[in-house]
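Here the complex is missing a single protein chain, while all its other protein chains stay put.
Right, chain A next:
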Amino acid sequence: MAYSLEGKTGTWEVVCGLEIHAQVISESKLFSGASATYGGAPNAHVSFVDAGFPGMLPVINRECVAQAVRTGLGLKAQINLVSRFDRKNYFYADLPNGYQISQFDHPIVGTGDVEIELQDGTIKHIGITRLHLEQDAGKSMHDQHASKSVIDLNRAGVALMEIVSEPDIRSPEEAGAYLRKIRQILRYLGTCDGNMEEGSMRADVNVSVRKAGEDFRTRCEIKNVNSVRFVMHAVEAEALRQIEVWESGGEVRQETRLYDPARGETRSMRSKEDAHDYRYFPEPDLLPLVLEEEFVARLKAKLPELPDEKRRRFCDEYAIPFYDAGVLVAEQATADFYESVAKGRDARLVANWISGDFFAAMNRTGRSIENPPVSGAALGELIDLISDKTINGRIAKDVFEEMVETGAMPGAIVEAKGLRQVTDTSAIDAAVTQVLAANPDKVAEYKSGKDKLFGFFVGQVMKAMQGKGNPALVNEAVKAQLG
C-alpha cells in the first residue's frame, strides 16, 4: 500500500530526495596533514592550510580518495576515473578561505543504486545520482562570549562525501530506510562511522508533493537534519505544509528550510532570491584527479562483503529466513558474531538465540555486540548442550540467564546445578503415571474429548521433573499412557 497524504482536494504523493553528508574516516584532512580526529581542544587540529593562510596550497589526501572510491563501489556506482575539484565561493567566518573546495561538474562517483526494505517486506531501489568529495567548514559559536563569536577550525578541511539520491523516495518510511541503509553500507565499508549525534553524518532533505500522474512540483530543501527519526518527521511535516499551501491557493516557493524537532515543523531559512551565488569555478590549485583503473580494481578486490550480499548468503548457507538474516546483518559486528557461533552448529537455532534471548540480554544490560553479555564461545557451548540433548530448550533459558549474571560457562552451570536433561524413559513414565493419578478428573475430561488438556499434562510432568525432562520423550509417554 503506497504512502499518500489526504488533503481537502484529494490524495497527494510525496516526492523526496536526500543529500547525505558523510564524514570520511581518515587520519588526516582532505587537503592537509592536520588530524581529522573528532573532538580535541578548539583549534588543536588546524594547519596553516586549513586556516587559509596566505600562500598555503591544498594537496589531496590519497586515503580520502580511496574511501570515496570504496563508497562508490559499495553503492554499485560508476567510478569516474577523471574528476575535478571546484571552488564554491561564499563568505563565512568559519570558512577560512572564503571558498569550499568541492566537486561541481565532475564528481568522483556517478550514478549508482541502493536497495531498501520496507516494513511489509517490499524491496525498493533508490537511485544514486552522484557522490562527491568536499571539505567541511569550521564551527562558529555565538554563545561563548558576551559580544564575540568564537570559531573552532578543528573540522575545517575534514573530508566529507556528499551522496545525492534521485528523487525516488515516496514516504517518510522510505526516507528513513534509505538513510539507515546508506549508514549501514558506509559502516560496513569503514568509510564513515555514521555517528549522527557527533555530526559525522547529516542529511539535506528535498521534499515536494504532487497529485497522481503530475510532473514534479517545486521542492524545498530542509538543511542539516541529524537523525533518522528527524528526517522521517521532517519529510511528513514539510509535505503537510506544502499541501496546505497548495490547497489554500498559494504556491510553494523554492527555498531552504530548517527542521525544528521541538515543534515538529520546518521554517524558512532563506528563499531562492537570497540564495548565494557560489561562483563555482575549477580549483586552479589542484590538477584534475585522475585514477588508474588498477587503483580502483585493487580497492574493489578488497571490498568487504556488503549487507545485501551477506544477507543472501546467510539465507543460502545457514538456511535461515530472509527476515532473520536481515536482523543479523544490520551491523557487521553482529553478523561476524553470528557466523562465529553458527559455524558447525545448528545455524537456525543460533539465529533464534541471537535475535531472541541474546539481544534481549544485550539491551537489558546496556551492553553491545563488541562487549557482549555472553561471549560467542559461551553461547556456542550452550547451543551444543541443546543440540546434543544434554539440556532442553526450557532449561537452556535458565542457564543463559545464569551465564549473563555470573559469566560462568554453561557446561559448568549444568553440572553444578544438575540440570542435565532426563532421557531415562522409565523415570519419565513414572512421572507421567504419578501426574495422571493425581488428576483423575482431568483425565476423564480429556477422554471425553477435551484434547487441549494434553498440554496441561505435559506441563505437569515437566514441572514434576524440575523441567529436565526431554520434551519429545515426555510427549510420547503422556500420549501412550492416556491411550
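The rule we apply is simple: a residue touches a chain if its C-beta (ideal position, glycine included) is under 8 Å from a C-beta of that chain, and two chains touch if they have at least 3 such contacts; residues count from 1.
Definition applied: contacts and distances are computed from a predicted model.
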- Item | Undisplayed chain, where the name is taken from the UniProt record, one of "Glutamyl-tRNA(Gln) amidotransferase subunit A", "Molybdopterin oxidoreductase family protein", "Transport permease protein" or "Sarcosine oxidase subunit beta" | "Glutamyl-tRNA(Gln) amidotransferase subunit A"
- Which of these touches the unseen chain: A:Ala2, A:Ala44 or A:Ala93? A:Ala93
- In the full complex, which of A:Asp120, A:Asp143, A:Asp277 or A:Glu370 touches the chain missing from this view? A:Asp277
- Full-complex contact with the absent chain, from A:Leu286, A:Cys315, A:Met409 or A:Val422: A:Leu286
- Query: Looking at A:Pro54, A:Gly213, A:Gly249 or A:Gly366, which makes contact with the chain not pictured?
  - Reply: A:Pro54
- chain A, residues in touch with the chain not shown (by the definition above): 48, 51-60, 87, 89, 91-93, 96-99, 149, 151, 277, 279-281, 284-287
